[in-house]
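Questions regarding the structure given below will be posed in turn.
All protein chains of the complex are present and in place, except for one that has been dropped.
Going by the order they are written in, the chains are A and B; count residues from 1 in each one.
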Amino acid sequence: MTSVAADHALEVINLKKAFGGLAVTQNVSLTIRPGERRLIIGPNGAGKTTLFNQISGDMRPNSGQIKLFGNDVTTLAPYQRAHRGLSRTYQIITLFAGDTLEHNVTLGLLGLRPSRWQMWRPLAFYSDLATEARRTLDAVGLLHLADHPISEIAYGEKRRVELAMALAQKPRVLLLDEPLAGLSDTERSTVKSLIASISRETAVIMIEHDMDTALDLAETVTLLNYGRVIVDGERDTVIADERTREVYLGV
Amino acid sequence: MKWIAAALLAVALVLLPFFAGDFYVNLASQMLIAAIFALSLNLLVGYGGMTSLGHASYLGVAAYMSALLTSRYGWGHGASAVFSILGTTAMAGFFGVIALRATGLGFLMITLALSQVLWGLAYRMSGVTNGDNGIGGLTRPMPFGISLDSAAAFYWFALIVASFSFLMMTVFAASSFGSSLKGVRDQPRRMAALGFNPWMIRWITFVYAGFWGGVSGLLYVYYNKYIHPTSLSTTSSAEALLGVIAGGSGTAAGPAVGAALVLLLKNYVSAYLDRWNMLLGAVFVFIVLVMPTGIVPGLTKLLQRRPR
Partner (left out) sequence: MQFWIIQGLNSLSLGGLLFLLSSGFSLIFGLMRLANLTHGAFFMLGTYFGAISLRNYSGLNIWVAALGAGIAVAAIGGLFERLILTRLKTNPLGQVLVTLGMSFIISDACLMFWGGDSIPVPTPQSLQAPTRVFGFVFPTYRLVLVGCAIAAAIALYFLLERTRLGAMIRAGVDDRQMARAVGIPVSRLFTIVFCLGAGIAGAGGVLGGPILSAYPGLDGDMLPLALIVVILGGIGSLLGAFVGSFIIGFIYTFGSALFPELAYIILFLPMIFVIAFRPQGLFGRVGA
């Protein structure tokens, strides 16, 4: 890894993806600095989640490049990207419903450790995993529910477990897909301050429809529409931009 | 309470030959073998969510290899046991690469097709396998010079192997790898995003299950001193799968109990009438329709409810 690599946490270069005749990502390029707070906005169907899926490796682009800290990861599998410091949450909650909160977060920790291959020792043997998982749950304010199965907790709490699983991995690039979706006002402010407290060693890229909350968290904003980057830059510049109004107000 | 029950069961299992006749001791040996086989399938079906309809391949191939090496090539039991298990495990490695190109129903169909090919081979390659006549006149090994020809001696031997297998497979399921496996079963995409390699986790499990399937195959051929293509048949795979499902897939001991029950039923029915396959089919339909989570979890739930 060269020193140049550290300039960008994530680079997306000329990314293209089409389903049949439908182009969902058209020549998208982005650069994210380490520790940056980026908000991705755009109307429904603008290709935001599809872009995330390509960055995380769940979906292969038709062409273009994705670089993490200067290294090309375009052809790497999702798990390989995770080991290079990328974590994500999902818009639709995908947790392990029958397992406890602690176990869910522990899986997040285990994913990056060699002990995930260990076949002869019970998971409970790694007490540091449990300690770490509980610490993370404490950080998101769910320690009191650590021993409850996911299926017993409320929706807003599940959203926070999603976040805890990703945070436990101490990612250098974190993709948050609508972390505030479906939350009540109080839950919203809890999650908001949680996201605000994420370490500056992590670059956070967030898709969110709730502008009032999300804009406070963002430093930079990218506006997507029909799979294209319409405007990209400092938050206030993008908000003030005429094209942003066009997309949102249809002027 | 639980521990006392387990200890009592262990003592009863060890002492069985002292109070049961040869017929029952032999039946118990067969149940142990069926239990190992079903437990190995449970690793795939229960913990891995990979429903295989070809698990008899591993039992049958290990049994055939041992039979051929000892009877035709005059190998000693030790060397042929090691070689049979290695060969079976290697085959599982290869079959796993093919079958794991698909998941779900595709996986099931490929495993079924692969095992049917082996079954057909066992019939057709009569120059090697002796076809429909099977290979008979085999001997049992003599570990440390101890003869296993009596019902009791073989039973204890099988009990040792079965206990060890049960321990190894239970530890496997409870290990951190086992957690990875269950995670991949429930949310493969999520697990990949967390840094787990789903394909590799499935493949390793497939190979491990093949290994223990091979172990059960060795015991099977030692017990019967005879091997026939039916050991590779879909019926054989289906019996094990029924044991797993009836006992409760994804539980530690359920499949062993389920397999033992299937074997009991088979022996009991076969003594009176010739319609085992029909009954096997009917029980399949019944279990899936009426008790989809299995007998053991169902009973456990009942027992847990009582004290309250």
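Rule of thumb we're sticking to: a residue touches a chain if its C-beta (ideal position, glycine included) is under 8 Å from a C-beta of that chain, and two chains touch if they have at least 3 such contacts.
What you are looking at is a predicted structure, and each value in this text was computed from that prediction instead of being measured.
Trainee: Give the labels of the shown chains that the missing chain contacts, considering the complete complex.
Mentor: B
Trainee: Based on the whole complex, identify which of B:Ala5, B:Ala271 or B:Val285 touches the chain you can't see.
Mentor: Considering the complete complex, B:Val285 is the one touching the chain left out.
Trainee: Pick from B:Ala10, B:Ala79, B:Met125 or B:Leu299: which residue touches the chain that isn't shown?
Mentor: B:Met125
Trainee: With the missing chain put back, which residues of chain B would touch it? List them for me.
Mentor: With respect to the unshown chain, the touching residues of chain B are 51, 53, 98, 101-102, 104-110, 112-114, 116-117, 119-121, 124-128, 233-235, 238, 241, 245, 275-278, 280-285, 288-289, 292.
We adopt the following convention: only the chains that are shown with their structure count from here on.
Trainee: In their shared complex, at which residues does chain A touch chain B?
Mentor: My answer: residues 56-58, 77-79, 82-83, 87-88, 90, 94-98, 103, 106-108, 110-112, 115-123, 125-126, 165, 169.
Trainee: Over in the complex, which chain B residues touch chain A? Could you list them?
Mentor: 171-172, 174-180, 183, 186-187, 189-198, 208
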